[in-house]
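The complex appears here without one of its protein chains, the remainder shown in place.
By written order: A, B and C. Residues from 1 in each chain.
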Amino acid sequence: MTNLQFISILVLSPLAQGIIKKIKAQCQGRVGPGIFQPYYDLARLFKKDMVIPRTASWIFHAAPYVVFSSVLAASMLVPVFSAEGSIFRTGDVIAIIYTLAIGRFFMALGGLDAGTAFGGEGSSREMTVAILVEPSMMLAIFTAAVASGSTSLAVIARSGSVFYSPAHALALAAFFVAVIAETGRVPVDNPDTHLELTMIHEGMLLEYSGKYLALMEWAHYMKQMLLFTLAADLFFPFGMAGAGSGFGAAEAFGYYAVKIFMLCAGVAFAESTRAKMRFFQLPSLLGAAFVLSALSIITFIMTGK
Amino acid sequence: MMIIPAAAALICLLTRQRRVYEYATVAGAAAMVFIALSIAAGVLRGLVIKSPGGMIYVDALSAFMLVIIALLSFVAAVYSVEYMGNELTAGHLDKKAHRYYYLLYNLFIFTMVLIPMANNLAILWMAIEGTTLVSALLVGTYRRRESVEAAWKYIILCTVGITFALLGTFIVYYASSGALGEGKGVLEWTALTSMASRLNPATIKLGFILIIVGYGTKAGLAPVHNWLPDAHSEAPTPISALLSGILLNCAFYGVMRFAVIARASCGPAFVRDMMFLFGISSVVVASVFMLIQGNVKRLLAYSSIEHMGIIALSFGVGGPFGLYASLLHILNHAIGKPLMFFVTGRIKGLYNSVESEGISGILKAMPLMGVIGFIGVMALAGAPPFSMFVSEFLMLRALAAGGYWYVMGVFLATGGLVFYGLLKNFGGMFLGAPSMPLPVGAAVYKSKTSFITGTVMFGMAMALVVMGIYIPGPLDRLITLSAGIIGG
Amino acid sequence: METESTEIVSPKEGPRKLSSAFYVIYAAGCLFLGAISLQDLLLGNKWSFALALSSALSLSIRGGGLGSYFSLILSILGFSASVYSFGYTRDFKVPTAFAILFGIFLFSMYAVFFSANVPAFLISWETMSLASYFLVISDTENRESARAGLFYAVITHVGTAFIAAAFMVLYFATGSLEFSAMSAALKSSDALRSTVFVLSLIGFGTKAGIVPLHTWLPRAHPAAPSNVSALMSGVMIKSGIYGILLVSLDLMGGGSLWWGVTILFLGAVSSVMGVLYALMEHDIKRLLAYHSVENIGIILLGVGASIIFSANNLPALAGLSLAAALYHTLNHAVFKGLLFMGAGSAVHSMHTKNMEEMGGLIKRMPWTALFFLVGCVAICALPPFNGFVSEWMTFQSLVLGIKTSTVLTKTIMLLAGAALALTGALAAACFVKAFGVSFLGLPRSREAGEVHEASLSMLLGMGTLALLCLLLGVFPGYVLRVISSVPLGGLGSVQQYAPGNLTLVSAGSSSVSPAALLMAMLVGAAFIFVFPLLLNGRRKSVIADPWDCGIIRLTPRMQYTATAFTHPLRRIFKKIYKPRKDVRIEYTVKPFFVREIEYRSEITPLFDSYFYRPLIRALNHTALSARRLQSGNLQLYLGYILVTLVTLLVVWG
Partner (left out) sequence: MPRQWVVVYSITDFITIGMLLTVVAMNSIKRIETCLRAYTLNSLLLALLMAISAFYLDAAHLYVAAAFTLVSKGIAIPLFLKKVVRDLKITREVEPNINTPLSLVITSVLVVVVYSSLSKGIFIEGFTENTLKVSVSIILISLFIMITRRKAVTQVIGLLLMENGVFLAGFSLTYGMSTIIELGVVFDVLMGVIILGVFLTQIKKSFAKVDLDKLNTLKG
């Protein structure tokens, strides 16, 4: 059962997206679409025909599969609600980050393949943001990792509540910013716009349609969910089912749902209270995140907890 | 041994037939090679040649020098036949000058052969002075104003220097008479070495200072080297080859003989300091001047200074490795430097210029010269796997064993500069698209090297390569013996 | 426009056949030597023999040591490079001479790894350098490569001088030139050991291309033909790593903490600077060359960590980090060789190294594109390819730096980890650019439109390496078994990190299994291939022009250029790049109708413009002013004699 916990990410990720949208709508005083809207969108896209740009090569076709399967593979490594690890018991956080990187790599290639200006723009910016995010994310992860002496999520998750140390607070803040950037949300990117000059994520997907677009989007939802799960595992590692912890799968899942909901809410609030930044203001934000994470590491080394 | 070049010279004097005196010269040189080798073989068998009067004395060291001299004079003779022939047809010099060239060539060889065989230090001095006089005329072979100027400076500077050497010789003699009693002094090297420990150190010191300044001038040790670049760049190429290939070594040979006495009399420290002083200044000066030196013949001249510096350094360290290194380096330099001069000569023949600007694409124009030239450059720069590296490595080893870090530092640093200088200037000539040769040269000179000359040069290049990996046993023994003689 | 160092002429049949024969022999020789080295390592048998050069000097070689591992790497790359050359050198002007030089270069590298005493090492070392120099200038008529060659030769020669000095100090300390005797007899003061360390670090650093000694790399690698660049970048610069390991670990048996910290710091700087400069390159081979700097940095991270650990006596962790370094050495050799060959076959048919003129190559040379893509993914350390494994291990050892004793080491190692992460991200961006701009999209020039696929042997050479990229990534256990058999401190215990052959475990009880990842991805792909079919049978797809904002039709000039791709980074990191930008606009009717806009933007290479150029200028100045000493005035010269004599008389007389 716990070996297949990744399915919950696969299935529930559109729901998370829906919830975020809903909360945002509420904040902005709109009714907004129902929380199951993403499922409908995906289904619709799957049913549509595809338009393939004449200039595209096989990379264009391969990209969606690679992106999706890499995210799926990554989510197979994550302990979702049970510390028993996952189907392959290799829940190494660095491995997860790099597996996600495959997806990004091919998504960017897909953006370039059609040879349009927007695709290139999207890929360029996506990679740039990734460059700015990666170090702070790693350092934030390191804080959690060194605290429990391992980069294995299972171990970290088992290590119980270490949330109350200042190092973790800082790390969490940094990680949260990183998550926002990685999931392409305001203030870094605006997921709802197709305004050519501001879009990053959408820019790369501009040529995609139908099934491929569905795959890309779904992968995107999963990635978002996956990152939330990571945050949960790294910084709120309590209430996980598995040996030692007295939680059964069901209640553990309950805890998990709560955590994810909180994170979704956080993201939604952040998104609706912030305006999107100019692209070249991002370095200051993400740089701040990096400083936070560096501080967290150093505080940890100094204080030892 | 000495007869042959004299005879050859005589022939040159008598006949007007170009072929005749050319062949006489080459044949004489060949014969000398044979004799020198047999002498070396004899020395290896342990016998030492002494003339009844004690004037002549040939031990391993002398044999070593003789072999070098003989080989080089042969090679240069072979090269001369083609090179000077071309010069003649190109009208750079007239028939008379051509004949005198060979006459003086043989006299030059004669005086140089005399040097290592002389036991009496005064005779040694006379021979060396003789080389100056003859070679000065050779340097002035082309009656151009530059060559005359070079010859003038050469003869003045070297004569001044050699005068001090003479004074030094006298003082050494005086020291001996101080030990043996008034008026009973000796000048035989053998005698002096045997009684070296009884000589008055202060006197010997003075004498050695004069000697090293005197013969050092001739050997091209900085800061008294100034004649060298001019003479080398203005002399006919084969003569430049002989000058840097053997003449410098012969002068240094004089220093070595005296150094043996000085070592025994006033301790190795003094000799070492002197050698380091001159050696270091030589390598430094040379390397700096090689950085920007468009005229490749001058470049090679400065490289000779550098190599004499290296020889002096390794001689100064002493010890089996040091001395072995310096002798081996003498040999290597005597092969590598002439080779490069020959290459330059061929280039000059084709382009009628030795300025590295304006000349390019030798590798394309004359592939053989290009390849040999590159080998030579690398060898001169002391890069493995070529022979000079071996001697320089041995020197490093000796320096390290003695812990002379500052010397090693200077040597390595200058080594980098030298490498840069050589590669920059020669590389510029060898690489690139071939620049058009001047019609003057092109008319006469076949860009193709004649078979014999080519073979000889290729042989020298191969020697550089082979001796970088393996040193033949007899040679090894000969050098070891000679080192033993110097080491005392 | 730089052109590839060969141009199409039709050489005579004879030399071509001959050179081909040479390459066959080389390939066979590589296989043979590789087999020997592997056997020596696994069976742990050591051999050595000496050849007397003269009474004063002898050369000796040995097997079964650290060198065997490197010669194994060399064999892998040497083999495929030879196969590649078989087709690549077809239209060279002087194939035979080139083939011979290539052979000298190849086997002199073997000599370096096999040599067992100082003279042998120095001789083969410099032979390697000179051979590579001649290969760099093998296109003798190209001024550019001549200049690059000169720069390279001089720098590497100076490096050799430092190496020689280091060995001489060792000789002074131990009284022997044999490596074995050195490592046995070395009981000397810390100052002495540190001197040796610094000298050798500088000397070998020049060869390895550690920042700031890297400046020859981006010059020489592009100038050389690609089969040579592959060897240079794949193996030759590793000989620098070999040297550092040899001297500081094998001969001196590890050292003080600050060695490790220094190396770690240099590694971090090199990796970041290397990739930053790579990003700004449009010359595909210069780009790859800069990436070599980066990867050397990553290797050094492992080495430094290992020295730090052993100074904290944590042998197990030291083993882990060293294993990471060695593993990455192997990996980099494989994928960098692959990338250079791929770039080579692109350049070979394009006759330009400028990415801005490529584009869309994937359509006409699909196989090359595929192999190049594999290389890109591998060098970006993306699973399941080999780069990931070694970088994962490096990450592990850096994170475990928390186990060291001092605050300094903890901090610097974790920050180094961050630097590694940054490097990874930058590398990813760089290779998205490299592959995307040159292989994807529309052809940016006429040549790009009419390229031809590389010849079979070239594809074979690349294919081998591409396959290895995958295998080395999926079966790390086998590699670690080989590494653990390298006789070097702490490495013996490395195999504990690979209990199976598929899974890697780090000391921090964290584990990863690339094979499993591969499986997962395949499962995912299969699932997602089936899923839509379940949802709704097959849908047809329409081929149409891409979205062009409604203009008539998309032209190649509208797609993102390499310059544009990296423009954000150029702005973000302008402190480092110091970009110079000039925009020239020509109007037909000012200011409304623009005829043409020229946009040029280049960056200032820090170390060139602030260290090397001033140095060279100073040297030339000195030389010029020194020439006054030789003024041509005879009296002056006589004056020198007088002064010299008087001084000597006063001082010694």
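Keep in mind that, in the parts below, a contact is a pair of C-beta atoms (placed from the backbone, for glycine too) under 8 Å apart; a residue touches a chain by one contact, two chains touch by 3 or more.
Keep in mind it's a predicted model, so treat the numbers as computed, not measured.
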Displayed chains contacting the withheld chain: B, C
Residue in contact with the excluded chain [from B:86, B:217 or B:233]: B:233
Touching residue (missing chain; options B:6, B:27, B:122 or B:195): B:122
Subunit B, residues in touch with the chain not shown (by the definition above): 120, 122-123, 125-126, 129-130, 133, 136-137, 140, 143-146, 148-153, 155-156, 159-160, 163-164, 166-167, 170-171, 173-174, 177-178, 182-183, 185, 187, 200, 202-203, 206, 229-230, 233-234, 289, 293, 298
Missing-chain contacts mapped onto subunit C: 627, 630-635, 638-639, 641-642, 645-646, 649-650, 653
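We take it that only the chains that are shown with their structure count from here on.
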Contact graph of the chains (line, ring, star, complete, other): line
Chain closest to the assembly centre - both centres taken as Cα means: C
Approximate Å spacing (C-alpha centroids) for the pair subunit B, subunit C: 44
Length of the line joining the C-alpha centres of subunit A and subunit B, rounded to whole Å: 78
Distance from subunit C to subunit A - Cα centre to Cα centre, in angstrom: 34
Residue ranges of subunit C touching subunit A (in the complex, touch as defined): 359-360, 362-363, 366, 373, 377, 380-383, 388, 391-392, 395-396, 399, 402, 407, 410-411, 414-415, 417-422, 424-426, 428-429, 431-433, 435-437, 440-442, 503, 506, 508-513, 516-517, 519-525, 527-529, 532, 535-536, 539-549, 554, 556, 558-560, 564-569, 571-572
Contact set on subunit C toward subunit B in their complex: 53-57, 59, 119, 122-123, 125-127, 130, 134, 137, 140-141, 143, 146, 149-150, 153-154, 157-158, 161-162, 164-165, 168-169, 171-172, 175, 177, 619-620, 622-624, 626-627, 629-630, 632, 634, 636-638, 640-641, 644-645, 648-649, 652-653
Residues of subunit B touching subunit C in the complex: 152-153, 156-157, 160-161, 164, 205-206, 209-210, 213, 217, 223-224, 226-227, 229-230, 270, 274, 285, 288-289, 291-292, 320-321, 324-325, 361, 363-364, 374, 378, 381, 383-385, 389-390, 393-394, 396-397, 399-401, 403, 408-409, 412-413, 415-417, 419-420, 423-424, 427-428, 430-433, 468-471, 476-477, 480
